[in-house]
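The other protein chains are all here in position, but one chain of the complex has been omitted.
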Amino acid sequence: MTLLRKIAVPLGAILVFLLLWEWLVWAKGWPDYKMASPSDLWPAFWKYRWLFLENGWQTLWRTVAGLLLAVVAGTGIGMVMGFSRLAREALYPLLVGFNAIPKATVVPIMALIFVGRHDFNTIMIAFMISFFPIAVSVSIGLSTLEPEYRDILRALGASQLTVFRKIALPKTLPEFFGALKVSVTLAFIGTNLMEIVSPHGRGLGALFDSGKISADYPLMFAVLIALAFLGIVLYYIVVALEKVFAGWAERAPG
Amino acid sequence: MTLLRKIAVPLGAILVFLLLWEWLVWAKGWPDYKMASPSDLWPAFWKYRWLFLENGWQTLWRTVAGLLLAVVAGTGIGMVMGFSRLAREALYPLLVGFNAIPKATVVPIMALIFVGRHDFNTIMIAFMISFFPIAVSVSIGLSTLEPEYRDILRALGASQLTVFRKIALPKTLPEFFGALKVSVTLAFIGTNLMEIVSPHGRGLGALFDSGKISADYPLMFAVLIALAFLGIVLYYIVVALEKVFAGWAERAPG
Amino acid sequence: MSAEIELRAVTHAYRTETGPLPVLRHLDVKMPPGSFTAFVGPSGCGKSTLTKLIAGLMRPDEGQVWLGGQMVRAPRATVGMAFQNPVLLEWRSILSNVLLPLEIVPNTLSRAARLDRARELLALVGLSEFEEKRPSELSGGMRQRASLCRALVHRPEVLILDEPFGALDAFTREDLWQTMARLRAEERFTAVLITHDLRESVFLADEIVVMSARPATIQYRMASRLPAARDLDILYTPEAVEMLATLRRQIQIAQGRDAA
Amino acid sequence: MSAEIELRAVTHAYRTETGPLPVLRHLDVKMPPGSFTAFVGPSGCGKSTLTKLIAGLMRPDEGQVWLGGQMVRAPRATVGMAFQNPVLLEWRSILSNVLLPLEIVPNTLSRAARLDRARELLALVGLSEFEEKRPSELSGGMRQRASLCRALVHRPEVLILDEPFGALDAFTREDLWQTMARLRAEERFTAVLITHDLRESVFLADEIVVMSARPATIQYRMASRLPAARDLDILYTPEAVEMLATLRRQIQIAQGRDAA
Partner (left out) sequence: QAETQVQLALDWKFEGPAAPYFAAIDNGHFAEAGLAVEVLAGQGSLDAIPKVATGAYPFGFADINSLIKFKDQNPDAPVVMVMMTYDKPPFAVIGRRSLGVEAPKDLEGKVLGAPPPDGAWAQFVPFAGASGIDMEKITVEPVGFPTREPMLAEGKVAAVTGFNFSSYLNLVRLGVPEDDISTILMADHGLELYGNGIIVNTDFAAANPELVKGFLAAVAAGWTDAIADPAAGAAMVIERNPAGDLDLETRRLQMVIDANVATPWVAEHGMGGIDPDRFERALVQIGETYDFAEAPDASAYFTDAYLPEGGFPLR
């Protein structure tokens, strides 16, 4: 029942959205080059199905690699900022400044500094664009931890790290995963930025570009939908992880 | 003392960062067109100071407008998702999918649909790219609110909205402002994306482009730094707002 | 300014992962307007659950709760509640925490009148000095007292107190009993008190209900035989001593020990 | 398996926005290894503050705290503490909450041994049925009992209990007194008990310290005249009754009322 609901509700929402889109395009009579409608996309998907599979995979693995890096580094930076007020005051403006710089302009610089190392560059951009929300959420989780919670473990002589692992992290898990959901979408944007701005011929960005060259609007829209789809897949993986980790916290650990 | 510290620490951090940057460029002997160093940027700033002022203002107001929209809409969507499990399950995948689509590719579509309405388009992109973190944080803040807190007001027959205003919002204020800090940086990226991808000749993006046309690398880097600077300015405005709102919550309200 | 409370065949169970946990079984109690009823019973029997049902925070599985002649389907503004765990809002001062209900409940009080009311209550519980402090700067007992003020500030018709004096030392507690008795005479609410202190129940209540162990039924009801006007000495009168002895015995039975 | 606790001229004040709030003034107490000391005093006088100083969670402004011959500068693993407000971790089951200290404190117990220990303690306080429940599924009194188990699970040398039985009904409470007495004989910790229940302090403690109102000083110390082996009836012996009367009087003085 609930499982059915868990699947039916999002599917229904997506369907409603697609129908609305189709209707909008139909009602406004927009041409393909303005906005393709969902029904135009199927031929594009079918025609290029192997390309979608391969390039989708290329994009996906680089995104996930960048995201993993972002989780590790974001958590690290977040911990430093959460535990030390000094670090927070010093790092926040730098990070905000760095993040306000459009990554599209950073891509060429990266591409020049690390010439030809496409995978590395792509993963780095995905990482750079997506670590900030995680760092912010971990830092806030730590700096707003109620003293009562902290004291439970501190009274036993536990280290800061232990307090983080046993109390702060699980307690901010919802916010952490919320940040991760934001980061997932950002990481996709990062990967694609690299694929489009500094093309290396792989990934969905390359497919988009190639659709753009031949003014194949349905293909371009199909790529965007494929990206959205991958984003949703990754989102559900994050949701599943959320369950696993909550489950782990639930059981009596050994 | 503490005020001095509050100013000195971030300034010091920024200075250290600039020095490191200068040193890196100097040590590696990188030319301007690979990576300009901070000392190269002053002449560019000085030469184009009026352009920086004017275009900076153009970028800033559009960003702020987009951000305000993002706060309002993000809070709204977040409230809907926070209060209703159904809405959460239905909307989350849609939002994630939408956000995984690189906004750089949405810009042309927007530009085509709303031809010539540059301000509107720019603000919309800034809004679209920045509302998600706010929606996520508000939704999590609401859906993880401890029942004890909720019951304090619910026992008095308070409406959901009142519970949100008096309990959920103040309680998640730290996370909300954390999300706002992320959104600030994203909104800047959005504004610039529009200015660069669908140029309408205004804003720092246009200045960047004109630097690019004449291969003026110090100018291009100077624009990026100006963006970072604006991001930091907006960040401190958010920090100040955080204080004001916390201050408001502190005093006995009337 | 007071309302009748009636429980009609109230039965409730919590749905837990391992199946339903029956908590209350077929409770029938009628508390007249202006009355003061104390509920006592073993830990975990369902007393706090009962308060939430009366406040309308939960709906019973079976049966109904009636307040002032209306069936309770949702919480209402005429109820004041002090929770067992006194949650205060950390981002507000103590005074502002106490003022909170007045921001929610429709009322015509001016700002000054509200402040007067809140300050007066805080003074009654000995927290005048701490009006502008944050909750985290208060001791456990002080927080409990602030939470009591919050329950009273909007002059509710029905007052629900879940172990309001649990963290207080004997004398502060006795002071507050007397404060409560005085307030009751002035404001005429109908009160429900959860307590584990039998002397407290005897001193304050018109009627004392002993609940059995979970799933709780009403095991014993005792109407007070004490006069309406009471001071602390009354607890040493033969009537009170006898009431206390009876209650002790009943609770022993409630917990499944032989009353012998 | 037990350590001496010594307070040497401990003075402490909280820094608040409106200036320092002196809480403890010049406390000197020595608690021998294996002893059981109860502190009683008015609400807000500084009892919880004292427990935090002993646990090393805070450093006193002046004076020192010594545990087992070492000056306390930071918390240590040999202390078990039950806080006045029993904070349980909502994302863990009750059993897992109780196991928490064993995950932190260095020890050589196998997983099975840890589980045995935790289950045994939960059984002692009557929570066997609730091992796998979440904290929010427990009543106030049940949470307090779980928190007590968490303080005991790693067999601490020093046990600090801040009103551990505050939310319990008389009989559950008396059961736990006896459980405590038995545990004490088996595990030989040095115990510090904060309570507002004089009977509790008389039943459990070797020495009872009455603290004055804030800023708290030691107003009165009373060594127990009761034999080491006690059952509940002992509270009705003339010695106990006399001790209770004395304590009542002293607290009355502590609160600034005339002892008359």
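Note that the chains are named A, B, C and D in the order they appear, and that numbering of residues resets to 1 at the start of each chain.
By our rule, contacts are C-beta pairs under 8 Å (C-beta built on N, C-alpha and C of every residue); 3 or more make two chains touch, one makes a residue touch a chain.
If you're wondering where the values come from, they're calculated on a predicted model, not measured in any experiment.
Asker: Among A:67, A:180 or A:197, single out the residue that touches the unshown chain.
Answerer: Spelled out, the listed residue whose C-beta touches the missing chain is A:197.
Asker: Please identify which residue in B:91, B:197 or B:225 touches the non-displayed chain.
Answerer: Of these options, the touching residue for the absent chain is B:197.
Asker: Where the complex has a chain not shown, which of B:4, B:27 or B:213 is the residue touching it?
Answerer: That would be B:213, which touches the missing chain.
Asker: Applying the definition given at the start, please give the residues of chain A touching the unseen chain.
Answerer: Contacting residues on chain A, toward the hidden partner: 31, 33-34, 48, 51, 108, 111-112, 115-116, 197-201, 206-207, 209-216, 219.
Asker: Given the full complex, what residues of chain B touch the hidden partner chain?
Answerer: Counting only chain B, the missing chain is touched by 31-34, 107-109, 111-112, 115-116, 197-201, 206, 209-210, 212-217.
Here is the rule we use: only the chains that are shown with their structure count from here on.
Asker: Write down the pair of chains with the top C-beta contact pair count.
Answerer: Most contacting pair of chains: A-B.
Asker: When the centre of a chain is set as the mean of its C-alpha atoms, what distance in Å lies between chain B and chain D?
Answerer: The answer is 50 Å.
Asker: CA centre of chain A versus CA centre of chain D: separation in Å?
Answerer: 49
Asker: Which residue numbers or ranges of chain C touch two or more of the other chains?
Answerer: Expected reply: 85.
Asker: What residues of chain C sit close enough to touch chain D in their complex?
Answerer: 14, 16-18, 21, 40-44, 46-48, 84-85, 132-133, 137-142, 145, 162-163, 166-173, 196-198, 248, 251-252, 255, 257
Asker: What part of chain A is in contact with chain B in the complex they form?
Answerer: It is residues 5-6, 9-10, 12-14, 17, 30, 33-35, 86, 89-94, 96-105, 109, 112-113, 132-133, 136-137, 139-140, 143-144, 174-175, 178-179, 181-182, 184-186, 188-189, 192-193, 196, 208, 220, 224, 227-232, 234-236 of chain A that touch chain B.
Asker: Can you tell me which positions in chain A touch chain D when the two form their complex?
Answerer: Spelled out, the residues of chain A in touch with chain D are 148-149, 151-158, 162, 166-167, 170-171, 173, 246, 249-254.
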